[in-house]
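Here's the structure, in structure tokens; my notes come after.
Omission of a single protein chain aside, the complex is shown with its protein chains in their original locations.
Note that the chains are named A, B and C in the order they appear, and that numbering of residues resets to 1 at the start of each chain.
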Amino acid sequence: METKVLSEHYDKPSFKTLSGYKELSGYEDLAKALKMDPKKIIEDVKAAGLRGRGGAGFPTGVKWGFLPDNGEPRYLLCNADEGEPGTFKDRLMMERAPHQLIEGMIISAFAIGSKKSYIYIRGEYNESIRILEKALKEAYDDGLLGKNILDSGFDHDMDIYVGAGAYICGEETAMISSLEGLKGQPKLKPPFPAIEGYLKKPTIVNNVESLAAVKYIIRDGVDGYRKYGTEKSAGTKLFSVSGNVVKPGNYEIPLGMSMKELIMDIAGGIKPGRKLKAVIPGGSSTPILTAEEALKVDMDYESMAELGTFLGSGAVIVIDDSNCMVDLLGVLMHFYHHESCGQCTPCREGTGWLNKLVHSILKGEAKMKDLELINGVSNHMMGRTICALSDAAAMPALSFLKKFRDEFEYYVKEGRSKIKGVSYAEVNH
Amino acid sequence: MFKLSSEGEAFVKKELTRYETKRSAIIPCLYKVQEENDGWVSPESVEYLAKLMDLPSAWVNEVLKFYTMFNQKPIGKLHVQVCCNISCAMNGGRELANHLNKEFNIKDGEISADGNVTISRAECLGSCGTAPMMQVNDNYYEDLTPATAVDTIKSLIVKGSV
Amino acid sequence: MSKAPQPSGLSNWYLPGIFKGLWYTLTNMIKNIFNRKGMPTLNYPEEKYNYSPRFKGSHVLTVKKDGSLRCTACMLCATNCPAQCITIEASEHEDPEVEKFPIKYEIDVLRCVYCGFCEEACPVDAVRMGPEWQTPGLAGSNFNYDIQKLAYRANLKGGIQSSLDDKERHEAGI
Partner (left out) sequence: MPKLTINGTEVEVKEGATVIEAFKKMNEDIAHYCWHPGLSIAGVCRLCMIDVEGARGPQIACNTLAKEGMVVTNQSEQIKDIVKWGMDFHLINHPLDCPICDQAGECGLQEQYMKFGQYDPEMDQPKVKKRKVVDLGEKIVLDSERCILCSRCVRFTDEVSKTKELGIFNRGDRSEVGTFADKPLNNKYSLNTVDICPVGALTSKDFRFRQRVWYLKNDDTVCNGCSTGCNVKVYYNEDGLFRVTPEYNEDVNGYWMCDEGRDIYKFANKDQRLLKAKKYDGSSWQEQTAGKAMQELHHNLFDDVKTNCSKVGVVFTGQYTNEEYADAMQTFKSLGVASFFEWNDTAENVNDFDDLLIRGDKNPNTKGLQDEAANHSGLKKLADAIAAVNSGQIDTIFVMAPENIAVYPNYQSTYEALSKAKNFIWFGANKTDGFEKTNSQNTYLIPMKSYIEKSGTFSGAKAIQKFNYVTTIVAGALTLSEAMTLFQGKEIEFELRSKPMKTLKNNHFTSNRGKL
């Protein structure tokens, strides 16, 4: 069963507008929050157990707690650069409920004492940009942004910054670089952005969904929010289900629900005549699960970790038995090769190497030792670089190879796909 | 010699003060240049923009070359980007792109003979639930089949020429 | 230092030694007259000795398919040369794929010890030791071989082609 907390009113077209949003008790939680002590809000977010919805799953309240108490100006950045293949929840949230995000952001900004925030949105989301710009204007006109919001004495300005097509800008320090007008390359850590971020000032970067969820922690209180989900993975989360399912789409479910229910029940199951083969549980960067693993895992951070994978951004990519895994890995490796920012050597060269290796398999030119080489290269890309893109490229390569080795070996030996019986050399670019 | 319109120059001036640093305005200004330069950013326009913004041209060029949404070659009136990432690939995105290549008789990145269409393959455009999909200029077209995609593009060409 | 022992007796007398030597010459002379095939010497220059193909004789600079020098002027041969007889002067080539080439490549063969280290050091098969060994000259300067002599002397018939070619190497992506 879907549990609609954030997405309760997403199907109402009026929810997009300020008036429609206010009718559905919008901005009431903002008024409530502005009367609270900012420290209490941070405590509440911590206690509610909200974990970052962007991919890493780092507790949001804890992140806020890292801010130094030195009175320097600080920035709030909303990460709306949704680029993880398979993920399309943020786009839905921005298109259907822009004010929900704005309200969540003002509350968060109030909690961390920020006077300026940016929504960094990927350039391809033209529709979302249009809607958000309109919503921002409405909010400014209504006095919800600007000086002295709702007579609380709290000032806050919000702006939109449009990216220009780089997956890596979804990484928080790369996003900061991009916002500063540099190339979108991740910055060295430490110092972490909470200490030195945008323009060397303390900066908090949160995902769209995390910021929107803050509103509901204020509305329902800590216990109200914790009603759904598990002890360590509290609340509900939107999952983007795509691939070979009957009803792909975004579904909000409480964390801890079984993946079987999500795929087979809510998303309508696999197309008739087909069998589940594998599931990528949290966006293309996360290690793949086989059908058996997928059917027993729960959708929460801990169960995923037990199987050596991650909940990630919540992009469940369902793969049925008509797909050749070598081919799919080729698609992914091309993607990471294309998106590596080129800063750190292991990632810059490693993604290119992996791409060449996998495509040499697809062209039927590979030898058996190349499979070991894929393992070796991937292993030495993991944890060696500034950001996690290198890991993100290596993890699928490792897990695909480990779990579907027979298909790879067959392809290397026969020069054609075990599943489709053809060579993919022509299909791929 | 490329030059922004007076409205464009005013936009650049405004963007320069909109953010905390001048450098942040590079992306928005490059978008403006691309809009006024028939959909692509030429080297001379980079030079011009750098001068206008009073920033080193290497900085502007770095940003231009880093992001995929800035076209560094001339493109057709309709820039068709077909998503070929994993969810779309499983649902026929690549076949769709190949079909379009054949239909308009152009390779990726080329401009069709009538100057209308450029097809390129894009990475995930965030529309995985409605795969396969394509982006034509600013708009998404989702849940496509090769036939509907061709129809969409053709109708857009007609609209554009009217 | 001890004194060498004085020869004494018969060995002190030189005539037996002389006759012994003459006897040896005589027997060999007679042997050679009747068995000319067993003679160890050659009638040079009418007859010539056939050396093994591995003989390291005069140096050859190989050429590319277009006839230009294969040498990239990396100076590894000159570095490795124990006799220090190789002098190279490098220059910028107008073709960026070639980049560097020798405008002067000289081997002072009077200093050369024909060890073949240059051949071994060469990373691009540009210098080889050929089978020639008759290299007469009338003046000292005739023994300072320049590019013209090393790569394009008449008996090389337009130059020896190297098995490695830049173009092929670039196309193979090495």
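Heads up, the rule we're going with is that contacts are C-beta pairs under 8 Å (C-beta built on N, C-alpha and C of every residue); 3 or more make two chains touch, one makes a residue touch a chain.
Everything numeric in this text was worked out from a predicted model, so none of it was measured.
In terms of the touch definition stated at the top, the absent chain reaches A, B, C within the entire complex. Checked against the full complex, the candidates A:Thr385, A:Ser399 or A:Ser417 give a single residue touching the omitted chain, namely A:Thr385. For the options A:Leu67, A:Cys341 or A:Ile419, the residue in contact with the chain missing from this view is A:Cys341.
Summary of contacts with the chain left out: across A:Arg74, A:Arg96, A:His156 or A:Lys183, the touching residue is A:Lys183.
Counting over the whole complex, chain B has residues 43, 46-47, 50, 56-62, 65-66 touching the chain that is not drawn. Counting the whole complex, the residues of chain A in touch with the unshown chain are 166, 168, 183, 188, 190, 337-346, 348-353, 356-357, 360, 373, 376, 380, 383-386. On the side of chain C, the interface with the absent chain consists of residues 72-76, 79-80, 82, 90-92, 96-97, 99-100, 117, 120-121, 123-124, 170, 172-174, using the contact rule stated above.
Please note the rule applied: only the chains that are shown with their structure count from here on.
Taken as a contact graph, the chains fit none of the simple arrangements: neither line, ring, star nor complete graph. Centre-to-centre separation of chain A and chain C, using mean CA positions: 72 Å. Put simply, the C-alpha centre of chain A and that of chain B have 24 angstrom between them. Residue positions of chain C touching 2 or more other chains: none.
Considering their complex, residues 18-28, 30-31, 59, 62-63, 66-70, 84-87, 89-91, 94-95, 98, 108, 121-131, 135, 138-140 of chain B touch chain A. Taken together, the chain A residues at the contact with chain B in this complex read 82-88, 90-91, 122-127, 159, 161-167, 178-184, 198-199, 240-244, 248-250, 280, 284, 315, 317, 319, 323, 327-328, 331-332, 335, 338-339, 341, 427-429.
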